[in-house]
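Here the complex is missing a single protein chain, while all its other protein chains stay put.
Residue numbering begins at 1 within each chain, and the chains themselves are lettered A and B in the order written.
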Amino acid sequence: MNGAELSLADVSKSFGGLMVIDHLGFTVKRGSRTALIGPNGAGKTTVFNLVSGVYPIDDGKISLDGEDISMVPPAGRIGHGISRSFQNIRLMPHLSTVENVMLGEHWRRPAFSLARGRRAVEAAKSALADAGLQTYPGQVVSNLPYGIQKRIEVVRALLAEPRILMLDEPAAGLNSAESDDLRALLERVSARGVTLLLVEHDMQFVRQLCDHVVVLNFGQLIFEGTPEEVHCDPAVLEAYLGTDAQPKAVQSDNTAQAR
Amino acid sequence: MQSAQQLINGLMLGGILAFVAVAFTLTIGMLNFLNFTIPALFMLAAMVTWALSTTGAHVFALGLPWYAAAAIGIAVAVVASLIIERFTYRYLKARYGDATEHALPLVSSLGFLIIFEHAVITLWGTDPQRLVLPFRDMDLRFAGLIVGIPHLFSLGLAIALVWVLSRMLKRSRIGRALRAIAENPDAATLMGIDVSRIVPVVFLITGVLAALAGILYGFSYSTVTPYIGDAVATDAITGMVLGGLGNVWGAIVGGMLVGLIKVFAISQFGAEIEKIPVWGLLLVILIIRPTGIFGKSRLGKGKF
Partner (left out) sequence: MSGYMSGVLAVLLINTVIAYSVFLPAAAGLLNLGAAGFVLIGGYTAGGLTSQAGWPLAPAILVAGLFAGAVAFVLAFPILRTRGVYMVLATFAFAEVVGGIYLNIPSLGGATGLSVSTYAGLPVVIPTTVCVVIFVAWLLSTRLGLAMRAAHDDENVSLLFGVNLRMVQVAAFTAGGALGGIGGALLVHQFNFIDVQTTGVLFSIYVLLYVLIGGTQTAWGPFAGALFFTVVPEILRTISKLDPSMQFLETGRFIVFGIAVVLIMMVRPEGMITRTLIEKVQGSFRRLATRQKAV
């Protein structure tokens, strides 16, 4: 799989009178592992919604590998290699784990092929095993714990064989063992060349996985850089902590990194 | 002259349909569900009024004066409506909040429709019954046209009631609370509106409207059966859709229009054609312009 490069150029989006994304532009390089962070309400999930086509943009351009996809309808975006997970779990509650995951590769089958053959089921099961979820194939997902459901969503998105994988808070609600498993999985995915774009609040997870961070606040880009650089930037501190940014916070982060 | 009489008849029927259309539109506008028990309440009030006001071999044949029978008929319908609220809307809201299973109140209301219809059949059988009003035979006659007094009364009452209703919705605290609930029940709760106290008000108003319509129907056409609710429901729903879901004045106009269309179609083509004009109209509107003549249905999400 070749990873794709995602570019936002001067993108704006309003809901009602409220401008939620404000002339936003940034690039996610091919094959990179980028985190999209920012305080609550910064517009991170909205960016995901705009890129995956849930909402149309008001202004600007979204490009994938140089091709303008701003006008592509939502059902078409997956064909361009964009696959995602959701902040609040959006699995199909009445379907089993395997069935949910198989929805991911729905688009890759020829238009009128009806059969859901053994091969597809095996592929789904092995993808689940790859993510450490092999004990759950037949169960109806609404009965499963939150952390498991979150990871099932990641597997579903993966089965679409995307060129850019967008995950919205994939580590939320996971304990440290699950979190490590997830990170290992994502590292394997990234090693295959797929571009990763994550929204995450867990900064340790970000620091261990990502090589690039984009920071938003009020729908605007306030900083781009490496995870290390992010912590020292005054604009970022102000966004998260308020104008009286305490040097203490920076200090303790530095000591943590020094270890 | 023939057409003018048909016009009058159409308007008279329309007046009654308007009532029921308003009841439907109020529930859908305020509570986002299509309340299939409204025709049952319509029929219940009419049948109870008949049973109480006449003497004979049937159950509850008390021979009360018409106004007492009517009052009790309305009361019975209102009580029934509140019971329905308790077991459909309120119960389901409490368990599932605003979640996916939106069609449940609709399905439950179908269950209640079946219960009430067959309870009435069990009590009083399926034969048509005569409901007689003392001044029933007093018609206004002018220029060769006949205008039934009960019909006129019902039209006037419909307009008056809806006027009162609209003012209440606009001006009063309860009205504002209802509109807030229609927009967003959760936000309304956060603003301090006690949803569980206010929602029964809608069911109460609905019950009164349906009951009044049923009783007026009975007095206007003199015949009541356990199936009059079904006949009227479909016409009233069409009127509601015509006027726009949730639009109370639209429902009146829609109900009147449907009454006119129905009467004219039957007079031109005979009774057998009955289903086609009204249902055909409904189908076409739903496909082409579901928001009705009067434009956008202002009210929120998941309409069931």
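The working rule: a contact is a pair of C-beta atoms (placed from the backbone, for glycine too) under 8 Å apart; a residue touches a chain by one contact, two chains touch by 3 or more.
All figures in this text were calculated on a predicted structure; none of them were measured in a lab.
Visitor: Since one chain is left out of the picture, which of the remaining chains does it touch in the full complex?
Guide: It touches the following shown chains in the full complex: A, B.
Visitor: Considering the complete complex, identify which of A:Gln139, A:Ser176 or A:Gln208 is in touch with the unshown chain.
Guide: Checking each option in A:Gln139, A:Ser176 or A:Gln208, the one touching the absent chain turns out to be A:Gln139.
Visitor: Which is it among B:Ala71, B:Leu106, B:Leu165 or B:Ile198 that touches the chain not included here?
Guide: B:Leu106
Visitor: Write down which of B:Leu62, B:Ile114, B:Ile146 or B:Ala187 is the residue touching the left-out chain.
Guide: Of the listed residues, the one touching the omitted chain is B:Ile114.
Visitor: Among A:Ile21, A:Ala160, A:Leu174 or A:Val214, choose the residue that contacts the chain missing from this document, as touch is defined above.
Guide: A:Ala160
Visitor: Could you list which residues of chain B touch the chain missing from the display?
Guide: Listed in rising order, the touching residues are 28, 33-34, 87-88, 91-92, 96, 100-104, 106-108, 110-119, 121-122, 230, 234, 237, 241, 245, 272-276, 279-280, 282-283, 286-287, 290, 302-304.
Visitor: Name, in rising order, the residues on chain A that touch the hidden chain in the full complex.
Guide: 52-54, 74-79, 83-84, 86, 90, 92-96, 99, 102-104, 106-107, 109, 111, 113-116, 138-140, 142-143, 156, 160
We take it that only the chains that are shown with their structure count from here on.
Visitor: Measuring from the mean C-alpha position of chain A to the mean C-alpha position of chain B, what distance in angstrom results?
Guide: 51
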